[in-house]
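First the structure, which I've put down as structure tokens, then a few questions once you've had a look.
Every protein chain of the complex appears in place save one, which is left out.
Chain naming follows the written order as A, B and C, and within any one chain the residues start at number 1.
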Amino acid sequence: MSRLKTVLPGLDMKNPVMPASGCFAFGAEFADLYDLSLLGAAAVKAATPEPRRGNPVPRVAETDSGMLNAIGLQNPGAKAIKADHLNHCGQAGIPVLANIAGTSIDDYCEAASVMADAPEVGALELNISCPNVKEGGIQFGNDPELAAEVTRAVCNISNKPVYVKLSPNTGDISAIAKSVEKAGASGLSMINTLIGMRLDTETGKPILANKTGGLSGPAVKPVAIRMIYEVSQQTDLPIIGMGGISSVEDIIDFFSAGASAVAVGTANFQNPFICPELIEQLDEWLARRQIAHVSDLTGRSWKSCGVPSL
Amino acid sequence: MSRLKTVLPGLDMKNPVMPASGCFAFGAEFADLYDLSLLGAAAVKAATPEPRRGNPVPRVAETDSGMLNAIGLQNPGAKAIKADHLNHCGQAGIPVLANIAGTSIDDYCEAASVMADAPEVGALELNISCPNVKEGGIQFGNDPELAAEVTRAVCNISNKPVYVKLSPNTGDISAIAKSVEKAGASGLSMINTLIGMRLDTETGKPILANKTGGLSGPAVKPVAIRMIYEVSQQTDLPIIGMGGISSVEDIIDFFSAGASAVAVGTANFQNPFICPELIEQLDEWLARRQIAHVSDLTGRSWKSCGVPSL
Amino acid sequence: MIKEKLKLVEKEEVAKNVYKFTMEGSQIPSQCTPGRFLHVQAGDGRAMLLRRPISISAADERTVVIIFRASGAGTEAIASVRIGDTIDVFGPLGQGFPMLEDGTALLIGGGVGVPPLYFLAEELVKNGVSVKAVIGFRSAEDVFLEKELRHLGEVEVTTENGSYGTKGYVTDAALLKSAFTTFYACGPKAMLRPLQDTMDAPGYVSLEERMGCGIGACFACVCDKKEGGYVKICSDGPVFEKGVVQL
Partner (left out) sequence: MIKEKLKLVEKEEVAKNVYKFTMEGSQIPSQCTPGRFLHVQAGDGRAMLLRRPISISAADERTVVIIFRASGAGTEAIASVRIGDTIDVFGPLGQGFPMLEDGTALLIGGGVGVPPLYFLAEELVKNGVSVKAVIGFRSAEDVFLEKELRHLGEVEVTTENGSYGTKGYVTDAALLKSAFTTFYACGPKAMLRPLQDTMDAPGYVSLEERMGCGIGACFACVCDKKEGGYVKICSDGPVFEKGVVQL
């Protein structure tokens, strides 16, 4: 599987496939199902400085080819995560991409400094896009200045590379991307969820207790592909692509659009074994077409030469 | 069916259901399938001042529970539309909602002044959001100032009410909505398509000749519902809701979110008879629950009293 | 926790829109115990992404039985599967009912909360425990599993409109005042809440919540504990000892 080996800032991965933040907790549950060392890396659940209880239930609702979630960043707090929750990934020897959330720049920095210190953590993933938390998140992701500010602050205190996870809920994602690149980001994760809502038809009321939630799953894949296609031509940062991946063809599409690695979120709920299955299928897909390395596919939707057209 | 009668600025409708712009052309094809007088109104294909040839093919691509289109506003030009294409709706006695597009404010005004003059036209629908045309559309829909400017200009020259069709490709749709309300809009249509892309997995290249296209269908319904839920609480304008409607339950959800009428787009391709079918089902749905009038449902997701909770 | 395609070998509509599915498989059935549940894929899983949690109503080495109401698009799709076809199932999931070794158990189930109690009743009786059951439904046409439970012990049926058995809710049943060692309850929160609050005997309640992963990884299904902290219904439950969770 040498054609899968992928090295990105802070992430030395035997393959470019990882579970997406929030869909894998910290790995304990999946360690019962398969050998975590098969994964390229693991993006773990968002850490905030203090423990968070999250939103009232219901927290999930199904939509056509998608789902809404409004978990509300429930987590035991950065210190507890660092102390008690990273051992499964650590023992498997896979780098952790530590997702960081908060409601102020100080929050982000506090959580980041704790997580960056954990030896299991390879890089930070700055969640400036979570649409579920009323006071925070969303404004960072929709404003190039604020996005740059929080990125700069976290990069300053972190001794690990910082990936910024972009929100699709914005009119100009390239502006945000370029802004966080200048501010010191080492990579991008995209995309986070679109803001959505589902109503109970009989009562007319929102199904989620939080009313709105984040839309994920195959429904959003065309939006993710288009944004990565655009941003990968506007910045030099490596992109971890996500949004609706559930097959090996999806992974190829994300690479073609411009990604250098991928994360699988919602699909873990339908098939908890999907990550190792996709990794094997990815290797076969490339082998069958005699593609020397998966990175040869990155950006081939817009690159005009030097890449296999198949 | 008196419980369906709906009167909005410029649109005197026996029911609140119309085909969406671009999915019905000007009605000639559907007149072969059913009696157009069953419809509440008809949103017809975008008119530009000059004839437009549109984009190269392929112009459509399927996605999970959605589709992408990049027709590129092909149309015979406002004058030809007014002269030759409105007779089917006119004979059926249903008001036309004339969709207007352009690449400059002058363009919009030129097309608007022609269309507003047609006796069949009840109101204009300003498409400030079409994501397919490189030089135009998109910037109007993502900038409150520009959106207001084009709205003001068109309202000034139009003797018919103007609905502004909002783009979901923006970080703050309420800001756009409030801005066009102040500028003189009589109503809102929402939502237009999300920008998306699909790649051919084998070649890695975009399937659409235009590369990006507009995402529509049930996949985008949660985004539409959330935006209408938000905007209907921020403005007093009536909203024509659309985005993924394919069942009577969908219609109810759009009313509950805050719509006063609905448009059905993509679903016409799967079932060309869907509009009259939904109109009948809507009447039955309300009758079974003894709801006096469909407008009683408008905004019941957020209104706390005075509406039937069922 | 296994993902397996189970083969539908028997299918019966046991009440209006309520289906009993007997499914065959080589791995999942033998791991099933009362109170645990299966995470069942609806349709081809493309338009409907989330699995549906359905309790296990009986199981042996090769077969497992579920009983479910076709109440929405997903359960309707599952109900439309034909005999001989397969169903994609992940499970068994969750923590089941703790077993009694002796004494008398009172089982209290409402609607589609009854199926897991049947499995429990079978196992309790095998253990030598006496079983009594209160099962509540909307109306006479909704009643199911009554006959099967009567083979195992005394049964009281309640219907909301009084069209069959005792009129009212399970909480109105006479058997609730009879003597028993432990109770086991499964049904909507509105039914479990008064039971948890008013029953003197020890007991267990089985909860429902909308789920994502079903294995404790997504935090969709949390429920506050009375003494602070929280549980995940999918992996810490769905069965909890009386008084542990806030209802």
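Here is the rule we go by: a contact is a pair of C-beta atoms (placed from the backbone, for glycine too) under 8 Å apart; a residue touches a chain by one contact, two chains touch by 3 or more.
Everything quoted here is computed from the prediction, not taken from an experiment.
*Asks:* Among B:Pro9, B:Pro58, B:Gly90 or B:Gly184, single out the residue that touches the unshown chain.
*Replies:* B:Pro58
*Asks:* Just one of B:Asn69, B:Thr151, B:Ser256 or B:Ser301 touches the chain that is missing; which is it?
*Replies:* B:Asn69
*Asks:* Out of B:Gly217, B:Gly243, B:Gly258 or B:Pro276, which touches the unshown chain?
*Replies:* Result: among the candidates, B:Gly217 touches the missing chain.
*Asks:* Given the full complex, what residues of chain B touch the hidden partner chain?
*Replies:* 22-25, 28-30, 32-33, 45, 53-54, 57-62, 64-67, 69, 71, 74, 217-218, 266-273
*Asks:* For the chain that got dropped from the picture, name the residues of chain C it touches.
*Replies:* Answer for chain C: residues 43-44, 46-47 touch the chain left out.
The working rule: only the chains that are shown with their structure count from here on.
*Asks:* Using C-alpha centres only, name the chain that sits farthest from chain C.
*Replies:* Farthest chain from chain C, going by C-alpha centroids: B.
*Asks:* Please identify the chain lying most centrally, where each chain is represented by the average of its Cα atoms.
*Replies:* That would be chain A.
*Asks:* When the centre of a chain is set as the mean of its C-alpha atoms, what distance in Å lies between chain A and chain B?
*Replies:* Here chain A and chain B have centroids separated by 34 Å.
*Asks:* What whole-number Å value describes the gap between the mean CA coordinates of chain A and chain C?
*Replies:* Comparing mean C-alpha positions, chain C is 36 Å from chain A.
*Asks:* Residues of chain A that touch two or more other chains: which are they?
*Replies:* 64-66, 217-218
*Asks:* Among all residues of chain C, which ones touch two or more of the remaining chains?
*Replies:* Each of 46-47 in chain C touches at least two other chains.
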